[in-house]
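So that we are looking at the same thing, I have put the structure below in structure tokens.
The complex appears here without one of its protein chains, the remainder shown in place.
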Amino acid sequence: MDFRFSQAEEGFRQELLDFLRRELPSQWEGPVGSTEGNDWDLTLQMRGKLAQKGWLTMHWPKDYGGQQASPLLSLIFNEEMSYHRAPGRDIFGARMLGPTLMIYGSEEQKRKFLPPVAKGEVQWCQGYSEPEAGSDLASLSTRAEDMGDYFLVNGSKMWTSLAHRADWMMLLARTDPEAPKHRGISFLLVDMRSPGVEVRPIVNMAGSHEFNQVFFDNVQVPRENLVAEKDRGWYVAVTLLDFERSGIDNAASSRRLLDDLSEFLWEAQERGFHRASEGWVEDLLAERYVETEVARLIAYRVAWMQSQGLVPNKEASVSKVFGSETFQRVADTGLKILGLYGQLTWEDQWAPLHGRFQDAWRHGFSNTIAAGTSEIQRNIIASRGLGLPRG
Amino acid sequence: MDFRFSQAEEGFRQELLDFLRRELPSQWEGPVGSTEGNDWDLTLQMRGKLAQKGWLTMHWPKDYGGQQASPLLSLIFNEEMSYHRAPGRDIFGARMLGPTLMIYGSEEQKRKFLPPVAKGEVQWCQGYSEPEAGSDLASLSTRAEDMGDYFLVNGSKMWTSLAHRADWMMLLARTDPEAPKHRGISFLLVDMRSPGVEVRPIVNMAGSHEFNQVFFDNVQVPRENLVAEKDRGWYVAVTLLDFERSGIDNAASSRRLLDDLSEFLWEAQERGFHRASEGWVEDLLAERYVETEVARLIAYRVAWMQSQGLVPNKEASVSKVFGSETFQRVADTGLKILGLYGQLTWEDQWAPLHGRFQDAWRHGFSNTIAAGTSEIQRNIIASRGLGLPRG
Amino acid sequence: MDLALNETQQMLKTSARDLLSRECPYSLVRDMEEDARGYSDELWRRMVDLGWLGLAIPEKYGGAEGDFLDLAALLEEMGRALVPGPFFSTVVLGGLTILDAAGDDMKRDLLPRIARGQLLMTLAITEKGGTYESQEIEVQARREGEEYVIEGTKLFVPDAHVADFIIVAARTASGSNPKEGITLLLVPGTADGVSVTPHRTLASDKQCEVVFHGVRVPYSAVVGEIDGGWPPMERALQRAAAAKCVEMVGGAEAVLEMTVEYLKQRVQFGRPVGTFQGVQHHCANMAIDVEGSRYAAYQAAWKVSEGLPAAREVSMAKAWVSDAYLRVCSLAHQCHGAIGFTQEHDLQLYTRRARVQEQAYGDARFHRRLLAQTLRA
Partner (left out) sequence: MDLALNETQQMLKTSARDLLSRECPYSLVRDMEEDARGYSDELWRRMVDLGWLGLAIPEKYGGAEGDFLDLAALLEEMGRALVPGPFFSTVVLGGLTILDAAGDDMKRDLLPRIARGQLLMTLAITEKGGTYESQEIEVQARREGEEYVIEGTKLFVPDAHVADFIIVAARTASGSNPKEGITLLLVPGTADGVSVTPHRTLASDKQCEVVFHGVRVPYSAVVGEIDGGWPPMERALQRAAAAKCVEMVGGAEAVLEMTVEYLKQRVQFGRPVGTFQGVQHHCANMAIDVEGSRYAAYQAAWKVSEGLPAAREVSMAKAWVSDAYLRVCSLAHQCHGAIGFTQEHDLQLYTRRARVQEQAYGDARFHRRLLAQTLRA
């Protein structure tokens, strides 16, 4: 047993930290409020630089522009990027599309789609959920009619993160409406500039535009953009879903919030914010600290399993539930400690930490919903993990 | 709106308090440890005195030896009895059998069975649960064969509180094994001295003997002891179950524990038990205090509804869940505050408050299970209370 | 014991729910988040016409002579409908404080105008310490000739940006007991030296920073007794906390109902989501919290209404409801899934306000501390 990272891994962490110190705007504490436009420029800039370092797709095989980095290096990468609130990572292209195409894609698809991702030149999005297909994803009804050379797509997708920035979409659509629901679904790669694609923003309760609804009106998708066999797309998607559940982002973001808060409170205490020195505050902060550290260990464990060639399953769900709920608890604790000040947003001159806690709290509601609700994760833990019979 | 009790109600409370001060052993703080033998003598003594005052069955109609007291008087009675840990109440006879017979019993049954209860001369127990029929009570399999003049009972009952003290049992047994499970059950009154009845103790994790398993081997129950029609016993039992769920006992017991603890801590603090003055203690105690007060209000609300002729349903389940969980939280909080001392039992000279908190904690596990688990109560709240469709 | 509202209160609730469902739709609530003033003249006039502004004001001052419980019943409905605007600050913070503490002249001057909806008021307590305790009050009012000169900054003052008068808790004498030497002063919102900047809050409500710079008011601006402002201020805080709790109960119940409705409709895995035990138990937990909140809140309001000592009941209520309402909202989000998280959905309107309401007039820990003090005493 050894809880340390290797020298090489620690070396990488140091290189990454140096890189971030160099490349991020000075005094960078992460994006503030809805400064979305500027952020996107910075995101693209950073993505380019990450691609140059080869880090964007470091976990990919060398053949496809990766470095065959171990899951532990990816873990470190994600941990530090999250902790430093650094923009530029590519969840959809690098973490989801890539691994999927490497398993299911044709040689042409790999050659066409992977290099631009590795170079950070393209934005992907994920077209899975629909208004009537949330947790029950397989009940999706967006139709892709097989027209021979192409598929004709009609319907709409919901909660599509970054669709408004995306060049391409991984689309799940129904190709056989007669088949049992898991059996008639296909996995298509859709050019977002195709005629008939329309993207409408969904603004969330934190006031930011991350989600979209995407409408398809007789959109033609060439047959060569079908991944794996027709009607087998559900199984492709399921593989991908397991790449989505990572707890380290939540653990690292939670830890950062706590560190920021602690630092703020020491100073505020001296400036006469008496609340910071009340008896319950220390205990509550320490409780959250323990949780973030446990969340980190659980996430490490998942990555370590992967590094051993094991497939985390229950473990990934444990990490997802615990990480996302820890994040919510940390945000809530921060607001409870900050008291009346906690409600102020970044635009208010009195706002502590640029209103970051209320922002985290508002955003945090989605953490236990997106990428599989906590209820679904607990079902997985109970049935797949503990072997309890399905209800 | 008026949250006060009437003058008459307050007068009764005062009378009861005077009675308790007079009749309980001096400095009475409730039974300590497993001093069970003595307690039972005291229980019978107190029961006799309560009967003399007419309080044992005060909520019964005057015809049957009651005082037709309002549910609010019963509430006050139960609140003070619980708070003072006073023995002598009769849950099974007075709170369950009585109301049931008044609805479903024949005139003879009422005349035979009710007066001894009102006089405090008889102990009843409740023969419902079985080893294989817990939450799913209707799946019970104890058999009562209709032999004309009598029923022949075979099988066994589980978790029968006080069976070892009981003269009579309210028994649910299956009279028609072919009928759908709710339809073939009858409600019988069984003399515990009948040949073929055997009582075996079940000791609980608090080391005390409250439960029993009761075995029936060809026990003959005269036909006149059938309550309501044959095969209709389930509906009789369901009525009874609603009498079982009361939150005031939990609220009052919780409040008493907290009051004891607070008093102990002020003194202990002065004697150098520094833990009592740590910052988290005050907040935690106040949190529990608020919960016990909320539990009390919720229980008051149930009794008030009854006093208005309304039938609490969801409200009774809310009171049961919240009261029982509050009791567990209070016991847990006490142990957390008492630290190493909390684990000591009454037999240890260093035990704070006669080891009452560890005792409450151990007993408390049954509070969220007996008389309908918290899960079952939450199902009731969701389906009967909020109208969510059954799963 | 009587745990029901009386007939008049029931009628008031029914008519308020009816009116507000028509005239205060969620679209108005949304619009007012963006609006600089934060309320609509039309709705305000409707409320005035129905006599809501004067509901708790005695007849001799132009009101309807209702009591605090009548007002509470109305506030529950306003909380349910998320009514935007300065009703709470004008009536609960302003009007009732004047009624409680001011001399008859001031009452005769202000209360009838409040009842007629012609005067907006608020109360300025909190400063940079961010709490509702006497020792945090540092705004100074020093005597100069026949005037007080006010200097300092108040924070989190509700609706000060539209208030005709702000009742300011200012320090007029110093001493070892922070509860002494505080005076309540009636300051016109337009007085020279008053500058008001609305805060930017997560609920987009209108709490304000109010800076007093050499603001002069005459002696006659004193509300109640010189140096004796803290006792009426404590009573004002109790009224505000109790009223806020009832308002929150209205919101919490709306959230529960909205969630149950959604779960009945929404189908996943071939059956209504509401049939899954997981969300059923979430809803049961919400119902438990709503039930407890309702009676804790009304017990506090009733005590205030009767003029009985209410410190313990108010602190108990605010300690409980502050946390319970947020729990209810969190579970509602979990039951709603992604849709509840969108700006378009009405749920988040409640959630964001629940967070602000948690803090208003003391959060759970503040009130648990007060409670611990009353228990020890």
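Chains here go by letter, A, B and C, matching the order in which they are written, and residues are numbered from 1 within each.
Everything that follows uses one rule, which is that contacts are C-beta pairs under 8 Å (C-beta built on N, C-alpha and C of every residue); 3 or more make two chains touch, one makes a residue touch a chain.
All figures in this text were calculated on a predicted structure; none of them were measured in a lab.
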(message) Please identify which residue in A:Q67, A:S156 or A:S307 touches the non-displayed chain.
(response) A:S307
(request) Sort through A:R22, A:K62, A:R271 or A:R390 and give me the one touching the missing partner chain. (result) A:R390
(request) Among B:E121, B:D167 or B:E375, choose the residue that contacts the chain missing from this document, as touch is defined above. (result) B:E375
(request) Go through subunit C and note every residue touching the omitted chain. (result) 276-278, 281
(request) By the contact definition given up top, give the residues of subunit B that touch the hidden chain. (result) 129, 132-136, 139, 158-159, 202-205, 207, 211, 272-275, 278, 280, 328, 332, 335-336, 339-348, 350-351, 355, 358, 361-362, 365-366, 368-370, 373-375, 378, 391
(message) Applying the definition given at the start, please give the residues of subunit A touching the unseen chain.
(response) 1-6, 9, 72, 262, 266, 282-283, 285-287, 289-291, 293-295, 297-298, 300-301, 304, 307-308, 314-315, 318, 321-322, 375, 377-379, 381-383, 385-391
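We adopt the following convention: only the chains that are shown with their structure count from here on.
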(message) Based on mean C-alpha positions, I'd like to know which chain lies farthest from subunit B.
(response) A
(request) Pick the chain whose C-alpha centre of mass, unweighted, sits closest to the average of all protein C-alpha coordinates shown. (result) C
(message) Can you compute the centre-to-centre distance for subunit A and subunit C, using the mean CA position of each chain? Integer Å is fine.
(response) 39
(request) Determine the centre-to-centre distance between subunit A and subunit B, using the mean Cα coordinates as centres, and give it in whole Å. (result) 51
(message) Residues of subunit A that contact two or more other chains, please.
(response) 278, 280
(message) Two or more other chains touching the same residue: where does that happen in subunit C?
(response) 276-277, 364-365, 369
